[in-house]
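Here's a structure for you.
Only one protein chain is missing from this complex, and each of the others stays in its spot.
Every chain is named by a letter (A and B) in the order it is written, and numbering of its residues begins at 1.
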Amino acid sequence: MVDLNSGHNPDHNPDHNPELAHQFEDMDQQKEAAALGMWTFLITEVLFFGGLFTAYIVFRTQFSEAFAKASHHLDIVLGGINTFILLGSSLTMALAVHAAQEGRKEKTIRFLGVTGILGAAFLVIKGFEYAHKFEHNLFPGASFGYDGFEPDHAQLFFILYFALTGVHAAHMIVGLLLLVVIAWMTARGRFSATYHSPVENFGLYWHFVDIVWIFLYPLLYLIDVTGRTQ
Amino acid sequence: MTTIKEPLRPDDYLNAGYGVKSWLLTLDHKRIAILYLISITFFFFVGGFFAVLLRIELMTPAGDIVTAETYNKLFTMHGIAMIFFFLIPSIPAVLGNFLVPMMIGARDLAFPRLNLFSWYLYNVGGLFTLYTMTTGGIDTGWTFYAPYSSSYTLSDPVPVVVGIFVLGFSSILTGLNFLVTIHKMRAPGLTWFRLPLFIWASYATSVIQVLGTPVVAIALVLLGFERLTGVGIFDPKIDGDPILFQHLFWFYSHPAVYIMILPSMGVVSEVVSCYARKKIFGYNAMAFAILGIAVLGFLVWGHHMFISGQSVYAGLVFSALSFLVAIPSAIKVFNWTATLYKGQIEFRTPILYAFGFIGLFTIGGLTGLFLASLATDVHLTDTYFVVAHFHYIMVGGAVMGYLAGIHFWWPKITGRMYNEAWAKFSALILFVGFNLTFFPQFILGYMGMPRRYYVYPEEFQVLNVMSTAGASILGLGYLIPMIYLTWSLRKPKTAGNNPWKATGLEWTTVSPPLTHNFDSVPTVTTEPYLYDDTDDASGSAGSAGSAGLAGLAGLDSSARAALPPHPKEVKRGRS
Partner (left out) sequence: MWNFPLLPEAASTVATEIDAIWWVLVAVSIFFGAIIVVGLVYSAVRYRRGSKASRAGAMNDNLLLELSWSIIPLTIAMAIYVWSSKVFIDMHVAPPGAMEVYVVAKQWMWKIQHPEGNKEINELHVPVGKPVKLIMTSQDVIHSFSIPAFRIKQDVLPARYTTQWFEATKPGEYHLFCAEYCGTSHSGMVGRVVVMEEADYQNWLAGRRGADMMAGSGEKLFAEFGCQTCHRQDSGQRGPALDGLFGSIVTLSGGDKVAADADYLRESILNPGAKVVKGYQLLMPTYRNQLTPEQVNELVEYVKQLGGIKIGENKR
């Protein structure tokens, strides 16, 4: 069932392409494998957040009024600014990938840098929001103090708020660490117009994390915009 | 069986380096498989140790050897060690790691570093769990049901929850690696329907790992959060929903059963076909049955919750879907039997285990009907009937399949042959011990004995004593392979490249394989399992030896002529 006289020879010839890992036959295969790997990972991520969104749906439908009123305690403006920051970072990420595809090293690093700064800015603002919640005893647990409508159900809202944004922020932190690695590899000249899968796949990850936020912002902050009093 | 003298290759993967570093930093999928083999064997005996203590305690109706609290910790940690740290990674991480690239003619998995990283994640998760085991353990049950686990237990489940979370990523990344490898790295000509069924099974398993594991991971994150802050979404005190935890938990943990059983089905297909010298019966149906089980596996989690307070309508839907799982399972069992019919069956150790698998899986599957059926489930759920049922699937099925695979590919993995007489003896011991341990538990369950009971009414004692007696035989049965398999490592590597004259790309390379698996990338021109070598020789015993030569390198011209070359043969599979 096997033809041993096939033309492939894995005992790598001396002028073997250093960009090609030994387990792959050619650059195309390597690139396709890396992309499929990232997409598969993102599917896992969808299911990971999916569990949280399921919980959100369950309690939001049950306690919709409490959720609406609890959402008033989130800062629409800061959340909105963060939304624009992330959308902007997706743009610069896309530009970085484009630059990498053209093999333009400095440009890639520059755009990655801007992306990183925007990502960090997002986390800083998020940090201020969290601090504000802690100050006002809105973090769930023994110190939770909420004098509004149905405190127990509001607490469920804040548990989900911290879980969803916390897991999202953890993804942002991982993203920033990866970004540093990718930028460093770019600076070391590891990528070229023919080999830049890591930049592209990191871009996919970054966009995914942004998209999650696009869901989080309306589901958490904008439940009841008209009902806000301030 | 070493009728064929192949030259020993000094450059096999076991000789690629001898230092600790050459193992701990290896990127070779075969060495990583060995690392996994060591890790999971360790946890198997940890889990087994707890099981022995449980069975000793249950010999008498009263509580006498350990306290109630200790008993609860023992069954919890038995479950955690066996399910998360042994059964789920067993075949995928050991045999899958070793075989998936070889069976599809690749030099390695798509992401070797990720593969090694997965093994480290497994061990980090294992260390968290061992830390808890050695510092008092937890008593939540492996199912971690809220609100007991989140608010009431006096033990601390957080380290174990963290451990399983980390372990989950090991499992996800292994699945991801296999998916990409199977999609993108198949040898030229190896189309989907020329794949060995073990690859189909590994593929389906990987899909479950990738789609299911993250859901239990997030459920455990939420549980840990609840434990640490004192409130959470599963907490009824603030109108959280403990049933939601069960939904999220079983959404993974039911498919997880198929993570355990599907790879075993793959192994059994390889083994049955090889020792019957016959093409697997109904290959396409077998492949689709694997996919069918994997898909249905995601739709039946609610059958763990018929009496949980879930609505009657949900029960009706989940029950119907659960019954449907019987169909692909029935196809598989019947098709294995049909494969044996008019074969040339040779009784070697692996097929003895495969016989054990088919028989015990059949019992496990049929008793599953009792639990899929709503009215009978009300009586049987949370009793020893369930315990017996899932041990027939997980031990009688998954572990028997795992041992079949270990014995089948041992000569390929190590280059050595184990002592056949001891191996057959232990297969027999395991079969007897297993049935004696778990069959009485079906009756206990029907009698109404609840599971997780430390003390029990005395009318249940006789059956419990039988079960404990069986467990002692079973425990012994697991020690014997440890000894003779380890002993075989002292022998020279003379097993031969293809001692079973099996088809499959992994048998075309040397034993143990080279680091890069194949001297030249194979091209596949035929469908799998072409064991037609003895078809014409009805009853001629000696044919096996000579037929093997042709099978060895796949140069059997008649077999190759069976199919025209496939148009995709020029390029590697890229679907």
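Remarks
One rule holds for everything that comes next: a residue touches a chain if its C-beta (ideal position, glycine included) is under 8 Å from a C-beta of that chain, and two chains touch if they have at least 3 such contacts.
Note that the coordinates shown come from a computational prediction; the quantities given were computed from them, not determined experimentally.
The chain not shown here is touched by just one of B:T132, B:T229, B:T383 or B:T525, and that residue is B:T383. For the options B:G17, B:G136, B:G359 or B:G475, the residue in contact with the chain missing from this view is B:G359.
The missing chain lies against subunit B, touching residues 68-69, 72, 139, 141, 143, 145, 147-148, 151-153, 236-237, 239, 242-243, 276-283, 285, 306-309, 312, 315-316, 319-320, 323-324, 326-327, 330-331, 333-335, 337-338, 340-347, 355, 358-359, 362-363, 366-367, 369-370, 372-376, 378-379, 381-383, 443, 446-448, 450-459, 461-462, 535, 538-539, 541, 544.
To be clear about the criterion, only the chains that are shown with their structure count from here on.
The part of subunit B that touches subunit A in the complex is made up of residues 101, 106-112, 114, 172, 176-177, 179-181, 183-185, 188, 210-215, 217-219, 221-222, 225, 229-233, 237-241, 244, 247-248, 251, 503, 505, 508, 516, 518-526, 528, 530, 553-556, 559-560, 572, 574. Per the touch definition, subunit A reaches subunit B in the complex via residues 1-6, 8-11, 21-25, 29, 32-33, 36-37, 40-41, 43-45, 47-52, 54-55, 58-59, 62-63, 139-142, 144, 152-153, 155-156, 159-160, 162-163, 167.
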